[in-house]
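And then chain A:
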Amino acid sequence: MFEPKIIAFYCKWCTSAGADLAGTSRLQYAPNIVGIRVMCSSRVDPEHILNAFKEGADGVLIGGCHPGDCHYKSGNYVTLRRITLLKTMMEDLGISADRLRLDWISAAEGKRFAEVVTEFTEQIREKGPLKKESLKEEAV
Partner candidate 1 sequence: MKKIGVFLCHCGINISATVDIEKAMEALKDYPGVAHIEDYKYMCSDPGQQLIKKKIKDLGLDGVVVCACSPTLHENTFRLTVKAAGMNEYKMEMANIREQCSWVHKDKTVATEKAIKIIKSVIEKARLDEALDPIEVDITRKAMVIGAGVAGIQTALNIANSGYEVILVEREPSIGGKMAQLSETFPTLDCSQCILTPKMVEVSNHPKIKLMTYSEVVDVSGFVGNFKVKVKRKATGLDWDVCNGCGLCTEKCPKKLPSEFDQGLGERKAIYRPFPQAVPNRVVIDFENCTYMQSGKCGICQKVCPVKAIDFDKEDKFVEEEVGAIICATGFETYSVKDIPEFGGGKLPDVVDGLTFERILSASGPTGGEVRRPSDGKVPKDIVFLECVCSRDPEHYLPYCSKVCCMYTVKHAMLYKHRVHDGQPYVFYMDMRTGGKGYEEFYQRAAEEDKVVFIRGKVSKLYQDDDKIVVCGVDTLSNETIEIRADMVVLATAIVPSKGIRELTKLLKIQIDQHGFLSEAHPKLRPVESLTAGVYLAGCAQSPRDIPDTVSQASGAASMVCTLFANEKLKHEPIIVGVNEDICSGCGICTVVCPYDARKTNLEKKLVEVNEVLCEGCGACAAACPSGAAQQNNYTDNQINAMIKAILGKGG
Partner candidate 2 sequence: MEISYYPGCTLKTKAINFETSALALLEKLDVKAIELKDWNCCGVMFSQSQDNLMKQLAPIRTLIRAKESGRDRLLTLCSMCYNTLKRSALFIQENEDKRDKINDFMDLEETEYFGNEIEVVNILTLLDEIDKDKLKASIVKDAKDLKVATYYGCLLTRPKEVAIDNVEDPQIMENLLEAAGCKPVYFPFKTECCASFQVVSRKDIARERTRKIVDSARKNGAEMILLACPLCEYNLDKLQKELHEEDSTFETLPVLYVTQLLAILAGVDPEINDYSKHYIDPRPVLERKGLL
């Protein structure tokens, strides 16, 4: 079975805390994801995401606070705008836009965190590996 490689960026305040709660609640989820903890989802530069795809990731997940709940007031709105824009460009680069997922997961949503991770992993598994040939490297 194809085991996708997925990189995740979690904001420190909500999604990473939600992931910790999934841990303290002992919820099991797909192990394909490895997270990078940043202070806010808005720290994630679209270049980081493209870089991850270039280096071999099959999917990228960004987790931030729910709209209105951002620890930094408006960081998640900035993220939403960036990701929306990036998704429109990804197709041109030969990466299907649904390999990138942005989700709001709060510190209280350990269960949801586990569900999102498992669901996204399955979705990427179904899509199969991101093929090098379809990725226009020079564009990245």
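Behind the choice of candidates: all candidates are chains of the complex that A comes from, given by their letters.
Throughout what follows, a residue touches a chain if its C-beta (ideal position, glycine included) is under 8 Å from a C-beta of that chain, and two chains touch if they have at least 3 such contacts; residues count from 1.
Not measured: the values here are computed from a predicted model.
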**Prompt:** Which touches chain A in this complex, 1 or 2?
**Reply:** 1
**Asked** Within the complex, which stretch of chain A touches candidate 1?
**Response** 5, 7, 13, 16-17, 19-20, 22-24, 26-29, 31, 34-40, 42-48, 51-52, 55-57, 68-69, 71-75, 78, 82, 106-109, 114
